[in-house]
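Have a look at this one before I ask anything.
All protein chains of the complex are present and in place, except for one that has been dropped.
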Amino acid sequence: MEDHFIENLGWVALLLPLLSAVAITLGGPFGARRAAAKISIGAVALSFVASLILFLYLHLTGQPALAETSFPWLIIGKYGELNNLQFNLGLQLDTLSLVMMLVVTGVGLLIHIYSQGYLAGDPGYSRYFACLSLFTFSMLGIVLADNFLMMFIFWELVGISSYLLIGFWYHKPAAADACKKAFITNRIGDFGFLLGILLVWSVLGSVGFASLKLEAAHPNHFGPVATIAGLLIFCGAMGKSAQFPLHVWLPDAMEGPTPVSALIHAATMVAAGVYMLCRVYFLLSFPGSQALEIIGWIGGFTALLAALIAVQQNDIKRILAYSTLSQLGYMVMAVGSHGPTAAMYHLTTHAFFKALLFLGAGAVIHAMHHEQDIWQMGGLRKKLPVTFWTFLTGTLALCGVPFFSGFYSKDSILAQALKNGSYGLFIIGVLVAALTTFYMARLALVVFWGSARSSAAEHPHEAPGVMLWPLRILAVPSVIGGLLFIEATFEHFFAGGHGEAGTITWAEQLLEPLNASPAAALSGIFAIMVGGAFAGALYWKAASDPLPLRLGWFARAMRNRFYFDELYERVLIPATHELWSRIAQAIDRWIIGGLAVRGASGATEFAGRALRLVQSGSLQTYAFLLVAGVAAVIYCLLAR
Amino acid sequence: MLTYLIFLPLLTAVILCFVPRNYAFLMRLASLAATGVTMLLALAVFLRFDSAPLGPSSAYKFEQQLNWIRSLGISYHVGVDGVNVGLVLMGAIVAFAATCCAWEIRNREKEFYILLLIMTGGILCAFASLDLFLFYFAHELALVPTFIMIGVWGRGVDKNLATFQITLYLSIGALVALAGLIALYLRAGAQSFDLVTLTQYAAVHPMAVRDQNFIFPLLLVGFGILISLWPFHTWAPLGYGSAPTPTAMLHAGVLKKFGLYGLIRIALPLLPHAAQAWAGTIAWLCLGNIVYCGFVAMRQRDLNWLIGYSSVAHMGFIFLGIASLNIIGVTGAVLVMIAHGFLAALTFGLAGYLQHTTGTSDMDKMGGLLRRLPFLGGALLLALFAGCGLPGFANFAGEVTVFFGAWKQFPLITVLAVWAALVIGAVYMLRAIRSLLHGPVPERCAQTVEDSWPLRKLPYVLLLVPLLVFGVYPRLLTDKIWPGAETVLASVHPSEQPSPMPAVTPKSTPIHRAEAKP
Amino acid sequence: MNYSLISLEIAVVILGLGLLLADLWIRPEQKTRLGYLAALGVGLILFWSFKFSGVPSASAFNGMFVLDPLALYFQRFFLLAAIIVLIMSVAFAGRIATGISEYYSLIIFALAGMMFAASANDLALLFVALELITVTFYVLTSFQRARLASLEAGVKYLIIGALSSAFLVYGIALVFGTTGQLNFNRIAAVASEFADNRVFLLGILFILVGLSFKLAAFPAHLWAPDVYQGSPVPTTAFLAVGSKAAGFVLLLRLLFTAVPAITERWNDLLIVVAMVTILYGNLCAIPQRNLKRIFGYSSIANAGYLLMGVAALSGAGRAAVLYYLGGYLFAVLAAFLVILLVMNEVEGEDISALAGLNQRSPLLAAALTCSMVSLAGIPPLAGFFGKFLLIKAALEQGAIDPLYYWLVGVAFLGVIISISYYFGVIRAIYWSKEPPVLSAIPVPLILRLALYVCLAGMFYLGLFPNTVVELANAAVKVLAVR
Partner (left out) sequence: MSPVGPHHYLIVSGLLFSLGLLGVIMRRNLLVIYMCLELMLNAANLALVALSHFNGKLDGQIMVFFIITVAAAEVAVGLALIVALYRKRQTAHVEDLTSLKF
């Protein structure tokens, strides 16, 4: 009885948000529209509770994972025959997925609550919550999926809910363009992902994670294609987690409402790529596979690139967006250096503090009457105290200041890079840490210190309680996230349940980085100090950005995102799709439609018009032609 | 039961001939009633259909056979198996939805409804028929009203050209296919047009490979034209752009699948060697649909043309599934056929409504309609999502199945097809959403309001529901389809066939007067 | 000798003479009605003809005349055609200045010629029957003496007809000269001796040229459009249906009873002739705007299709010819009925005269549409099944001679082209610019009945072809036996 309850609880947690989305959409006539927020919050809260119960159950019983519950979604052919295909929908309830679930529903719950204040009075209020619920559902689906296909299904659904939410204010052309860009960029990643799934399926004969794990134990099966399959699957993550070269959509996605940016484009959805990489880590780390190496470098490059760009952005949300990109690159880099634990660790803490930062930014924007340029702000420290303090907490956590959560997770990654011998990645990591501190300090200094640079900044109004409480709550894990044994939990999981968990104490945990890998920890702290010092020197009470004058073209390149968008829009897309579609259209119109189709019919008609000139009306022509015809027949038949 | 299903619309059409033209309302009502009851009957057939085989002699349910032209071995023979039961259901639902959408027809209603009903009957008969001649006959019966409807009730400046082109083009296709069917009849040597007899006869006396290789291209080209296989596709966007809404819905949704169904039902089991020999060619040609037409669709500025090209592009997936010649691919192909039937009908229905409301189909002239028309815009949004293969819609299930089926046979082609499905499809569908539904509301659309009559929404809901239901739980279809697909493919891969067919001499099929009850 | 064998023909001739006599006593204003009487008489003869079904084949006049299922099939065909043409003539009477009763009786005499042609089994009877048809048609075509077009059509028909008669006669002379026989069966008995005799072959060829004039097939096809256009409508209708069918029955008998071996040797000739005929008729019709002229070209094209069945050299092909003619009868007569009625209202034979027809008379519009659809070979009407049978017959031979595939290809091309111009007619009916005046066209009851008969025939043949197919199969058996 209890087992059934627990088994089904996963489904309940998954389906509740879907129910909420459906109820809000279809229940319009029954008042569901007005109650949208309550339905949606209720659903996600119940999901959170269910996840919590599941997590505790798992933790207390000490099982590595709950028994899978799955049912066939599509069956073709008899089982065991050559051409058979079976896709299941099933839930994988293990530590990895449950922690992720807790993050998704927990952070999600707070952001739902926050949104209630942020979106109050918007005409699309109920639509917003329906989409948010749909997103939660899809995200939970990715987290819980026990096979590739189910993950792909929810992967796509996440894409579409993100599309809907970015384009929430669809009447704004910028938002409408941004959501389109986001979805298509994601689709490019999904293309690789699906191919990867096909490849894995054709080699290993299954798409279920559990059976793949068993199949992959035979190296000769998978060996030859391991690298390519790994990279194809990574394409999916590249899209969702906005890794170079598919990173361009994420900053534009900030056109959506700020809570959406917080939930989807900072805390959860973009982390799905990293989560997926960790989920299928056993395939990526297959002996002989080069995939992880490449993944690590792509992650590192993304982290560096995004951090550089963030230095010269002026839009508060864009800075945070590039910061997210950079941190995602960090996580991917961690996976690439054989450290899924570190990646998941950073993912978790990052979810807390980045959500906090975005919500804080949202509060600032709210206070500034939707002004997002940081150079129009200034001196908000006094006027928005709660926002300021919580934002500061988030900033410190993001920079990795010791004893904030970010310190531990970031250190974990750097240590992993060292341990793995990836010194190049380690150097990048340190550099990025310095840059992170630099741009975050720049942001905080310009926004909260100094003097007000616009009239809006002189009279801001603090957000309502419904928006501030989530900030306060999120601040807590941002600070203490490093002490929650998250790393140990994941380590335990990735070691296949063999490692020892929970043997260290709080105090050990507090100083763990310094003990475990002092080199990494010290270089991290050094990077923070350098970055902070530079930022302080440049931006303390600055009225305008001094950097462009000092760096010249390099600053311009950073401000213009190293011209990647321009490159894609002016060169890559025209050279691939635009050009080909023009060619295809021309061929279709002139060659197939014109030359072949109209040409054939025109030629026939011309033949008709020409031939009927024979019918001249002259009797003797007819007689002559008759005789000529007879003569021709006689010649053919008899004269030869 | 199938016979009722087929003849209900046809008989209603005949009766309507004798109703004076003033009673337009009565005609609309009668047509709605006829197609509605047909839909319910089809639903009953679908629900009562049980894919377990009845016995070795026949794989078909609800079978009925009556002599028609004895001297040629032609009979009225209908029946369903897993491959066509879903198609019959889809056809009936689309027919009802199309009849609902016919409210926009305001002149010569009598003729319109008569033609619509004939088309419906013909379509259902074509999909249920188990006789090559009946199959072709019924298809033509459904095709001819299309031409007339486009000609008389069509819209747009290109109407005359479109009517002319679609008539000639499709006639060519139909004739070539007819030649193929006749050649098949002659070469098979069974002296029968009956599919069951032919299949059983072919199991014992396989046709010479040379003959197969001669007949298969005829069928491929003939059916290919009907399905708008690249490069025979140019009629489709032009024709659909000019067709009245119900016609476009029925033709693009259902009738067009005739050729594909013909390939699966006739070409694969009866011409197995040729099917294997030609599979590679088909797979390459289907890229023309999937990739090339996708590219062309990206450049369309007219909604009808865009949908037309996207519909052509979707045909490619079905071809790919068929070309893979395995049970996964063929099942996927049938699934896409059904899904695309609903989808095409839905998109053309909505596009027709939009054009009716805004007076244009130029996407550049519209915008922000999601705000002005919440229901319609929402439905269009969902339809376009379904069109770019979003999970949750039946199209996704079908396309993914096709990819899985084709991957092992044609990896390179599948890669390109996946690219087209995921990226190119998304590009043009989202472009349409961006132009139509998103963005600011232009002057011209500022006054458009949605029709408040809830019944107007019925057809769209009716088409969306199966898309979603089959998308969420595709086993409702696939569990029925794959045993049928297995039978169809039995002769293509004889090694996988469990037991040889019993030897049957021609013309010895018993004539079932009573319906076989499942 | 059993005179009952030719009782049908005798009855027809008596009917014709009776009409001429009746003309003397009937008041001028009532003469128009004589047509109905004539139709009634022909109807009675048609009814009577069913007495002969099932009677075994028999011959009279020393084998010159045969009465077999083939002959009966065609005789009924001609009788039916004549009834409808007579009804048409009554409606057309207003356009004929004088001598309407002669017009009727000429139709009856032409009918008699066709009836004899159906039974002719001898070159002499073939000649006489053909000339009976041809000479009456000289008059029928030029009957509207006030119209120059009618006269011109008459003269053209006359000259080309006489020219092909000359070929026919000369051919007969050559055949007779070499074999010494006129009877088909007896020619068949000795034909193998002359298989390589060029004079004999030339004779056969000349006879075929003479027949091709009746068929409106290559090489003697050029007259058809002009004559169809110029003649009075009922004449055109009868020319299109009766005269062509008479040519075919003679062709079938000649080719398959008298010289089957040579026919087989010449199948390439037949195929090429069929191809040229199909292409010529269809291509020239594309830009055509004159309704009657379209039918002239369409008649050529249909002769080509029918020749396909002949060229197939099989029982199935010959049966297909018979079946196709049946469908052709209804379609063409229905079309001419409509054209006749429309032209009574609108001056001019241009296709634009049909504008708005569906509002002026839905029945006429529907009938003409059905006729076009049937002629284009689209289900569910008779024309489709006819073409189906013809193509099937030709494809069947494809394994022997690949030229048949080309023939089928050309036939398909022809069908496609023909759809385009038939379609043009339908387009003119339904969606051309509306004419300024839209008065309803009255359709007299009896014409309405005739239209219904034609429509029913088209649908019946299209939907339930079994009976007629079996009838045709039985009819052509006589050709194979001998």
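Each chain gets a letter, A, B and C, in the order it is written, and its residues are counted from 1.
Note that in this section a contact is a pair of C-beta atoms (placed from the backbone, for glycine too) under 8 Å apart; a residue touches a chain by one contact, two chains touch by 3 or more.
Predicted, not measured: the structure shown is a model, and the values here were computed from it.
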Subject >> Visible chains that the absent chain touches, using the contact criterion stated earlier >> reply: A, C
**OP:** Can you work out which residue in A:290, A:515, A:576 or A:618 touches the chain that's missing from view?
**Re:** A:618
Subject >> Contact residue for the chain not shown (choose from C:158, C:239 or C:370) >> reply: C:158
Original post:
Which of these touches the unseen chain: C:75, C:121 or C:142?
Top reply: C:142
Subject >> Where the unshown chain meets subunit C, residue by residue >> reply: 123-124, 127-128, 131, 134-135, 138-139, 142, 145, 148-149, 151-156, 158-159, 162-163, 165-166, 169-170, 172-174, 176-178, 180-182, 199, 225-227, 229-230
Subject >> Chain not shown, touching residues in subunit A >> reply: 612-613, 615-620, 623-624, 627
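Everything below uses one rule, namely that only the chains that are shown with their structure count from here on.
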**OP:** Taking all protein C-alpha atoms shown, work out their mean, then name the chain whose own C-alpha mean is nearest to it.
**Re:** B
Original post:
Cα centroid separation between subunit A and subunit B, in whole Å?
Top reply: 37
Original post:
Measuring from the mean C-alpha position of subunit A to the mean C-alpha position of subunit C, what distance in angstrom results?
Top reply: 77
Original post:
Where the centres are mean C-alpha positions, what is the separation of subunit B from subunit C, in Å?
Top reply: 41
**OP:** Would you mind listing the residues of subunit C that make contact with two or more other chains?
**Re:** none
**OP:** Would you pick out the residues of subunit A that each touch at least 2 other chains?
**Re:** none
Original post:
Which part of subunit C faces subunit B closely enough to touch in the complex?
Top reply: 362, 373, 378-380, 384, 388, 391-392, 395-396, 398, 408, 412, 415-416, 419-420, 423, 426-427, 430-431, 464-466, 469-470, 473
Original post:
Which of the residues in subunit C come into contact with subunit A in the complex?
Top reply: 155-156, 159-160, 163-164, 167, 198, 201-202, 205-206, 209, 218-220, 222-223, 225-226, 266, 269, 273, 280, 282-288, 417
**OP:** Show which residues of subunit A lie in contact with subunit C when the two form their complex.
**Re:** 604-605, 607-609, 611-612, 614-615, 617, 619, 621-623, 625-626, 628-630, 632-634, 636-638
